[in-house]
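The block underneath contains the structure these notes are about, expressed in structure tokens.
For this depiction, one protein chain was excluded, whereas all remaining protein chains were kept in their positions.
Entry: subunit A
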Amino acid sequence: MLQFHRVSHLVRWLFIGVLCLPVLAGAIGVLLPALGYFPALGESTFSLAVFQRLWTVDHIAHMAWMSFFTGFIATAVATLSALCLLSAFYHQAWLHTIQRLLSPLLVLPHAAAAIALLFILSPSGWLARVASLFSQTVLPPQWSIPFDNSGITIIFALALKELPFIFLMALSVLSQPQMHTRITAYLKNAQAMGYAPVTAFLKCALPQLYPHLRLPVLAVLAYATANVEIPLILGSNNPPTLAVAVLQWFNHIELSMRFQASAAAVVQLMVTVVALITWRLVEYSAGRLLRHSMINTQRAQGARRVTLAAWLILVLFTFFAVTMVVSTLVWSFATFWPFPAVLPDGITLLHWQTALPALAEPVKNTLMLGAMVSVLAVIVALLALEAEVSVLPKLGWQRQRLEHSLLQLTLYLPLMVPGVAFLFGLVWFQQRFFSGGIFPHVMLSHLVYVMPYVYISLALPYRRLDPRYVKLAYSLGKSPGQVFWRVKMPLLFGPVLVALGLGMAISFSQYLPTLLSGGGRFATVTTEAVAVASGSSQRLSAVYVIVQAFMPIIVFALAWWLPGRLFNPAAHPRGQQSGVF
């Protein structure tokens, strides 16, 4: 095997290791205290006593139920809404307008979305103020959202945040060349047989699309059942969801609470697994039920209802997206703003002047960490993919299948195992065996979340690259290394930049990994925003949210703009000297 191929194959194994080992080490680090083993606290015997004590904690069953319920319903709402939008508008020319409307919310961190939603839904928020215009009251309403015990606000916020992700994932599946050709042919064919466009999509495209969407949807479900930021900011604290409770117990001053927290983290993992299994069962039954309606020959089945629902979702989504942006902007410049007034008394730059100097350090930390994590993730992912297309095909059929499925499995491991269930264990591992230095620890825990997405976003363009370009370069006498750097990289420059941007955006948005691996001493914009949201002024929170939203948007804007400028002779004026070789 050639040197470059050996290196890339090695990096592919490294990729698998970096994804697996922290999750496994973390799981062990949580499981041991949950079973009563924690020598540092003087306990070195295994028993189930910790779990027995956990059952006696007030509301424990309710907390677990809330994690399951909010995550499951939110994922169901987001998935159905996304599929509804897609079915109703796939044949419309302005599908891409919807795509552009949804994209910004995708890169907005969960914490920022939750805080922005707080400005609208809270008793002194805009909805209440506008409502008071009609009811003529001067007191804030007594409604119980947010912070409601029913979990409705959490579900709403999660669904709002996950809808764009599922919608855009579905669009990306549908835009794969083979899939696109097939679906387009199916839809034309079905319409020629008299099916309405929306019905044609429901009956012919959806069954083809969903299997490709299953893994991302399950990742969303796993994330939603164990999310911390949204229930922390918008949820009830009496009792909180299990994931939030785990966080509070781990950070409790009383160190012996660690046992309870570890056991609860294990329960959280089980809650997520149960949610995943339930989803598969519901999905299976739904598939069985719908199979009959596929062939019931109704040419316009569901067309009107789905279109109506899609419009409703679109209007609702646009309304909240726009009011979130506007209200956050208004709050960040607001002076005195008593209750029934729809607008503040005046505007001021004071909050920006207060927040920006305080944000300098977190912004610097966030950018540095994001850039380093993302660059590393992209390099590793590219080399792992290079091994996939250059080395694996040369291995035996069995070995090739094994290595392929091993990577696919580990890719989704950090996305399926809830952060609260392994991050604490990972932190314990890191402090126990690699104490000293916060930055590498934070970097590792970010890498675990950034690498899968970077890999997934690069895999498609990398595999789609016309292999003849590569064969041609080999036939011109270029070595594998030269082909990688001088042919593949320029051809993939656009996707590589987008992956870099995505990696940075994901790193920016990480709350729990930063908080835990950094031991609370590594401040990023996201950790500061959550801290400010639960404490001081709404006006400062607004500034933090805007900064949080702007960072990924600037990164993505650069990622879209740069490829057109570099490596593109068509963009330069004629007659310029060649500087490439």
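The working rule: contacts are C-beta pairs under 8 Å (C-beta built on N, C-alpha and C of every residue); 3 or more make two chains touch, one makes a residue touch a chain; residues count from 1.
Keep this in mind: contacts and distances are computed from a predicted model.
> What protein name does the UniProt record of the undisplayed chain give, "ATP-binding cassette domain-containing protein", "Heme exporter protein C", "Electron transfer flavoprotein subunit beta" or "LacI family transcriptional regulator"?
"ATP-binding cassette domain-containing protein"
> Any idea which of A:H212, A:R299 or A:K478 touches the chain not displayed?
Checking the options A:H212, A:R299 or A:K478, the one contacting the hidden chain is A:K478.
> Which one, A:L101, A:M179 or A:L491, makes contact with the chain that was left out?
Of the candidates A:L101, A:M179 or A:L491, A:L491 is in touch with the missing chain.
> With the full complex in mind, choose from A:N251, A:Q400 or A:S537 the residue touching the hidden chain.
In the complete complex, the chain left out is touched by residue A:Q400.
> Contacts of subunit A with the missing chain: which residues?
Residue positions of subunit A that touch the missing chain: 2, 393-397, 400, 466, 468-469, 471-480, 483, 486-487, 490-491, 493, 567-570, 574-578, 580-581.
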